[in-house]
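What follows is a set of notes on a single structure, which appears directly below.
The complex is shown incomplete by one protein chain, all other protein chains being positioned as in the whole.
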Amino acid sequence: MALSREQIAMRVAQEFKDGSYINLGIGIPTLAANYVPQGITVMLQSENGLLGMGPYPTEEQVDADMINAGKETVTASTGASIFSSAESFAMIRGGHVDITVLGAFEVDQNGNIASWMIPGKLVKGMGGAMDLVAGAKNIIVTMTHADKHGNSKLLEQCTLPLTGVNCINRIITDLAMLEIRDNTFHLLERAPGVSVEEIKQKTAGKLVVEGDIPEMQF
Amino acid sequence: MALSREQIAMRVAQEFKDGSYINLGIGIPTLAANYVPQGITVMLQSENGLLGMGPYPTEEQVDADMINAGKETVTASTGASIFSSAESFAMIRGGHVDITVLGAFEVDQNGNIASWMIPGKLVKGMGGAMDLVAGAKNIIVTMTHADKHGNSKLLEQCTLPLTGVNCINRIITDLAMLEIRDNTFHLLERAPGVSVEEIKQKTAGKLVVEGDIPEMQF
Amino acid sequence: MAGFDKVVSSYEEAMAGLEDNMTVIAGGFGLCGIPEGLIAQIKKMGVSGLTVVSNNCGVDGFGLGILLEDRQIRKMIASYVGENALFEKQLLNGELEVELTPQGTLAEKMRAGGAGIPAFYTATGYGTPVGEGKEVREFNGRPYILEPSITGDFAIVKAWKADRYGNCVYRHTAQNFNPMAATAGKITVVEVEEIVEPGEIPPSQIHTPGIYVNRVIKGNFEKRIERKVTRSA
Partner (left out) sequence: MAGFDKVVSSYEEAMAGLEDNMTVIAGGFGLCGIPEGLIAQIKKMGVSGLTVVSNNCGVDGFGLGILLEDRQIRKMIASYVGENALFEKQLLNGELEVELTPQGTLAEKMRAGGAGIPAFYTATGYGTPVGEGKEVREFNGRPYILEPSITGDFAIVKAWKADRYGNCVYRHTAQNFNPMAATAGKITVVEVEEIVEPGEIPPSQIHTPGIYVNRVIKGNFEKRIERKVTRSA
């Protein structure tokens, strides 16, 4: 069965290593913060200038001067640092953030990602997404494997305007976890109960399936 | 009579305006801090990361972590700020420092300056001088008008490797104050008792003398 | 130190010299850390044809959004403008031009502008619409695009505290774009919650040295929260 948003977030969190600095995009990526494995600690970077993002505030802790990149009120964890936007993106652009997790409209087998603009629809802006995909050491994309109409979002070539080129190496969808290398999607894991056939059918780009593909473990 | 080092510094200080941010090079320029006119306040920038340099410390105030760009122990004045070298040169390069005063070996009528390297002699480095001449809004060069052998240091074209091009507008020597514009030295003032003839004789570059040239007032 | 006292007592003085068609760089991220009173003064002055450089354009009726009401902004340089119906309308009408710029590139353009660096190379935006028409160059086998810096006629900045010499500190994430904006204005105006005496802020804790600041004014801030999210205690 296809994973829920929470399950995708749980699988994402399994990728986190102890001592990692992580930037989580809005939506499913943010949920991953709730599923950090036991015994592992990570620090969350929020690109508006906060390293060490804590939980949402209690009503008493709410402070207009303390928000995250999604403009939500937040807190700072112990040992956090706060800095300017230039410093924040120096970190990101300079490759100091270990993992970035973000959503996408499309990803292709060359590691290109489209996530910010649908021609004909109003363009609201890329925010920090282009900087994040250009700078992070490891990028994990979370999205549904296919759109509402059943069209694959894992393509031979992205059709929408790009956010970044040749930068994505890992994708976690509601059906599978895949890696991109040698201009090919490699199937690593499948969602419990989802067949390799279904994944093949819903992957438009070149897909390599080597050996037995294990189910995700939760 | 030719000005003493102290007198050159005094004349330099007359150029300071109330509320100016000023960077003073090593030597005569540094002396200018002692002659800031009454009723005028300036803030001194030291390019190692101090804005608001105070006087030398008393024996009790000496602190190894508090030095100026000449590596001398200093103090910070009230309202000073301390920052990194990158920030310090952002200020300088970005044109935020109002006046820079520095010494030179040669200046030419095109506003070029040579101050850091004499071929054949060991080269110790340019330090911050190239950044300062490229960034400051107003640069005042202090030097003797001629060298020990009587050779002019105000040339048609610098002979030594340059520190910066087309950047000098004012020169205060032991004999005169001059301005550079239209690729010409313009004589503005002469040292008390020094004749226009002597200045002409010791200026190798193109010199314009318009009308009566007043003596410097101290 | 009379010459360094940058405190002004009215918003008229604070924004004196702002004219039609000028470029204004504004600090702030969403509604966090925005110079509320300086924006209100720009509205009051009625200047138009402005180019505004800011990560966002406020919301309907608050922040930079209020400058849209009388069509004072001709062009917006921002990374994200999704919170504003009036903005959308003017954009679709062709009354407003927008130059979408990646957030990190925008921050770096302001910093570079203030630091005398006319242009820099970045990987951000290469191969995307942002990179179109820009010079591409490889360094160590990777392609980068050339981005020019930004400076403004005015920079409007919100700080927590400033001393009379203009030395500023920012509070929490209200820092955001403010320090870079402060360096990039020909005239930089800082609106603060509190004015303190020189020396009260320790020299090494100053975020923005006063050399970048021309005017300081004490403001009153509503500090509207865009997305209040809480957990139970």
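Lettered A, B and C in written order, each chain numbered from 1.
As a convention for this text, contacts are C-beta pairs under 8 Å (C-beta built on N, C-alpha and C of every residue); 3 or more make two chains touch, one makes a residue touch a chain.
Because the structure is predicted, anything quoted here is derived from the model rather than measured.
Of the chains displayed, those contacted by the omitted chain across the entire assembly are A, B, C. When the full complex is taken into account, the listed residue touching the unshown chain is C:123, out of C:73, C:123, C:155 or C:211.
Set against the missing chain, the residues A:9, A:28 or A:51 yield one that touches it, A:51. The chain not displayed touches chain A at residues 17-21, 40-43, 45, 50-52, 76, 78-83, 87, 89-97, 134-135.
Residues 46-50, 55-68, 70-74, 76, 82-86, 88-89, 92-93, 112, 117, 122-131, 134-135, 161-166 of chain B touch the missing chain (whole complex, contact as defined above). Touching the omitted chain from chain C are residues 108, 112, 115-123, 137, 139-140, 142, 144, 148, 169-172, 175, 203-205, 207.
Quick note on the criterion: only the chains that are shown with their structure count from here on.
The set of chains in contact with chain B as well as chain C is empty. For the pair chain A and chain B, the distance between C-alpha centroids works out to 55 Å.
Separation between the centroids of chain A and chain C, computed from CA atoms only, is 29 Å. For chain A, residues touching at least two other chains: there are none. Among all residues of chain C, those that touch two or more other chains are 111.
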